[in-house]
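The complex appears here minus one protein chain, its other protein chains still in place.
Here the chain labels run A, B and C in written order, and each chain numbers its own residues starting at 1.
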Amino acid sequence: MEDRETLTNLYHTMLLIRRTEEKILELLLQGKLASSMCHVSIGQEAVATGVCSAMQPHDYLTSTHRGHGHIIARGGDLRRIIAELLGRETGYCKGRGGSMHLVDVSLGHLGSNGIVGGHIGIATGAALWSSLQNDGRVTVAFFGEGAMTEGIFHEAANMAALWRLPIVFVCENNQYAMSLPWTHATAEHSFARKGEAYGMPGIEVDGQDVLAVRQVALQAIERARCGEGPTLIGAQTYRFLGHSRGDPSPYRDKEEETRQRARDPIRIYQEYLFREGVLTQTDVETIEAKVAEVIADAVRFAEESPSATLDSVLEDVFA
Amino acid sequence: MEDRETLTNLYHTMLLIRRTEEKILELLLQGKLASSMCHVSIGQEAVATGVCSAMQPHDYLTSTHRGHGHIIARGGDLRRIIAELLGRETGYCKGRGGSMHLVDVSLGHLGSNGIVGGHIGIATGAALWSSLQNDGRVTVAFFGEGAMTEGIFHEAANMAALWRLPIVFVCENNQYAMSLPWTHATAEHSFARKGEAYGMPGIEVDGQDVLAVRQVALQAIERARCGEGPTLIGAQTYRFLGHSRGDPSPYRDKEEETRQRARDPIRIYQEYLFREGVLTQTDVETIEAKVAEVIADAVRFAEESPSATLDSVLEDVFA
Amino acid sequence: MVRKIRYREALREALREEMQRDPRVFVIGEDVGRYGGAYAVTQGLLQEFGPKRIIDAPMSEAIIVGAALGAAVVGGRPVAEIMYIDFATLAMDQIVNQAAKLHCMFGGQLKAPLVIRTQQGTGRGAGPQHSQSLEAWFAHVPGLKVVMPATPYDAKGLLKSAIRDDNPVMFIEHKGLYALEGEVPEEEYTIPLGVADIKRPGNNVTLIAYSNMVHTALAAAQELSQIGISAEVIDLRTLAPLDMDTVITSVTKTRRAVVVHEASVFGGFGAEIAASLQERLFDILAAPVRRLGGLHVPLPAHSQLEKQVVPSVAQIVQVVKEMVSTEVAIRAASA
Partner (left out) sequence: MVRKIRYREALREALREEMQRDPRVFVIGEDVGRYGGAYAVTQGLLQEFGPKRIIDAPMSEAIIVGAALGAAVVGGRPVAEIMYIDFATLAMDQIVNQAAKLHCMFGGQLKAPLVIRTQQGTGRGAGPQHSQSLEAWFAHVPGLKVVMPATPYDAKGLLKSAIRDDNPVMFIEHKGLYALEGEVPEEEYTIPLGVADIKRPGNNVTLIAYSNMVHTALAAAQELSQIGISAEVIDLRTLAPLDMDTVITSVTKTRRAVVVHEASVFGGFGAEIAASLQERLFDILAAPVRRLGGLHVPLPAHSQLEKQVVPSVAQIVQVVKEMVSTEVAIRAASA
């Protein structure tokens, strides 16, 4: 079993993601977000948390339009995240990137992306450079299952496996790409088969089980670091809410939603921690309080920060 | 065993492709081709011939930059082919398309393409329309193994398998994409695995054996026609000459070339026909003579035809 | 009185009517069916026409266009939807190398009666990868038609014509216009591609615009009228084919022209209009043709900032005032 600190951290991270996104939704409804684009990952916290917990500090990752969880799990600065969403100069992208373009190069977070699959290229290139330099770093590319049918996924997977690049492809299969069910996106749903086409292992894992995710991520990252090449991880999870604001997901079966929502990764993990005696109710309440405080501080920071300016944008067109 | 006529036709077709391309090379060296672009398929004749022999008259196909064989095997008009290469108004594209853009819509040949993989989209769409109309047609998409690593192949294969489109993907694996060996293009060389990733069968066949090619094509086409979806055929063949004129292929192992050239599909088939008593030496000579005559006629026709004109091109910018 | 409907409804009506009229017409794209389209244009059509004519495709922009093209070649009349024009970058080979060239390249043997519906522009703070205006790329490609409707009336009439056209048409909507209401008659009508529309007549200056900027230009014209400047507003409606005749006639009369679009000015389509005008009306122009367009910058995902990037009513008014007074100054100097 993992040590108590690791186990507690995983819980803390998942909760921080959940509560932050709940706060983001609140800010959104209050009309405080600078952009209309905002996708929350509520229900999927175990994937970001489990995978990022398996990474080393000098590793890289790239992220998606649904990327709050990834940057938080990577240790991103909540102040700069909220400031970014509120369009403040103190945000990660000086307030001009918004929810879809979070980035923290100091953490090896090479950016979230608005083009589904678009960032997989960047991830592959980072891994290529690591391979050329032999620098011991591993890159994690997060993406939704929707990205798996984009041509760039194919080109990247093929190149990565061919050159045994130190990269882990993490597909967060939340079963839907907007309204398209995974069952209607491809005729072959086995990640093993999808990986094999490129000569890399494809491993499925219960994406609602943070420890299981962590385990497969540890193995895949280790494998990549040893020069054995990429792994495709298919983490089976579920998008609890709509694709974005104003999507009541009428295309989803309500019974399915109920059944899937019952598998809340945070509840599942909390029960496990209670059962194993790692945490008590009091511990959990302490964590809740700490999380609430950090979020409140971040919101305060963001709201007090100056708004982004066009001048600053214009300065950054070229490096 | 197939009937004598079929067997003879196959031989005739392969020889016609070979001799036509030899003539094309001659015309090229004489500086008679209107375009510098010209890729011959010498050594690969059994694939085009075997596959096209398995198609019905109302079926469709799309073809590649190395497409002389496909249109000849489909019954294309040699006069219009040579006229096209010589840049004449009587050519298939009125002399403006050249070697890479042969097409004969009356034969269901929907065009060869200069973008590797580019035409796979058109093929998939033709099959989609057949599926929507339930018109009983099957589309064959020919492509080189180089196209397999392009994103469009992935998107097309996935869509076709998902919707069980009546299409057959025929990969002519001649082992090289320009200088890139297939072994350096991907880490997984099994066509079965490549097909399975999309939920479709992948079948390998000796591309130097015209009857074997014909057999797998017949099955795949039948399967497609019955609504059971696409098949990926990997026909193992070899490009006897360089990628194009002026490519002495220094990147290829000479021993490999010798070994592969020894497996000449026409010779292999001729020996079979002799062995089985289908054709005699005299028959073969008669066929040679007939082929020579048809080619001579085509060249004569082309050379006597008026050159393409810019006015005619300008008229066709819009339909 | 003519009924008023929204831009998105006008588009939906065009699709519905064409699908009813011609069984070969079908729609393919991401989230066009069950979801009803990211901007709700295709809402209800799946229920009406079923999944063989309103096809929810996997996320694969290249093959969506490719499959539509292939279907068009063998007899279909597909309307492919690319959710944001920014994603057309994933299908450029299919659009530019395949669809646009197919008819000519193949000596006229094949046709590609294909409409690619997409939307572009700012208005939602959607950021650099969801707000671009890329019409100049497509107008520069021989073999493509490019349509950019500004009103519900035009949207409907032009989409119907685009569907009936035998060529590939980039039909570029604007995300800021979907909720716009306008008069659309109940009776069937079509609007030919390649005919500009004078949205407001005037005498002193010609404002040349298309898509959402038509409304900005109209608002500017209204404001200018209050200070005694009469502006004619031309809505190009289609960039290819381009109706330069209407523009030339107008500018011959007004002797001053401003082109306005949301796309970046640098290398934007306005340059084509300005270059062409000065070539043809050199001796008539009273002032240089002015261009107004977006700043040459990746669009910020910030609703307030993006507004500052694209041309405003105030900017148009300002530029027109400058043109008029410059001319007055020149006239004064040479008197």
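General observations
Heads up, the rule we're going with is that contacts are C-beta pairs under 8 Å (C-beta built on N, C-alpha and C of every residue); 3 or more make two chains touch, one makes a residue touch a chain.
Everything numeric in this text was worked out from a predicted model, so none of it was measured.
For the chain that does not appear, the touching partners among the shown chains are A, B, C. Within the set B:21, B:77 or B:150, the residue that contacts the chain not displayed is B:150.
Interface note: of A:10, A:120 or A:266, the residue touching the hidden chain in the full complex is A:120. For the chain missing from the display, the contacting residue among A:41, A:99 or A:130 is A:130, taking the whole complex into account.
Set against the missing chain, the residues A:67, A:111 or A:144 yield one that touches it, A:111.
Although one chain is not displayed, chain C still touches it through residues 86-87, 89-90, 92-93, 95-97, 100-101, 104-105, 127-129, 136-137, 139-140, 142-143, 240, 242, 263-264, 266-272, 274-276, 278-280, 282-283, 285, 287-291, 296-298, 330. Seen from chain B, the chain kept out of the figure touches residues 34-37, 87, 95-101, 113-118, 146-147, 149-152, 177-180, 184-186, 247, 250-251, 307-310, 313-314, 317.
Counting the whole complex, the residues of chain A in touch with the unshown chain are 60, 91-97, 101, 103-105, 110-111, 113-115, 118-130, 132-133, 151-152, 155-156, 158-159, 162, 313, 316-319.
Throughout what follows, only the chains that are shown with their structure count from here on.
Taken together, the touching pairs cover every possible pairing of the chains. Summarising the inter-chain layout, the chain whose CA centre lies farthest from the centre of chain A is B. Centre-to-centre separation of chain A and chain C, using mean CA positions: 37 Å.
With centres taken as mean Cα positions, chain B sits 45 Å from chain A. For chain C, the set of residues touching two or more other chains reads 58, 60, 62. Among the residues of chain B, those in touch with two or more other chains are 151-152, 155, 158, 162.
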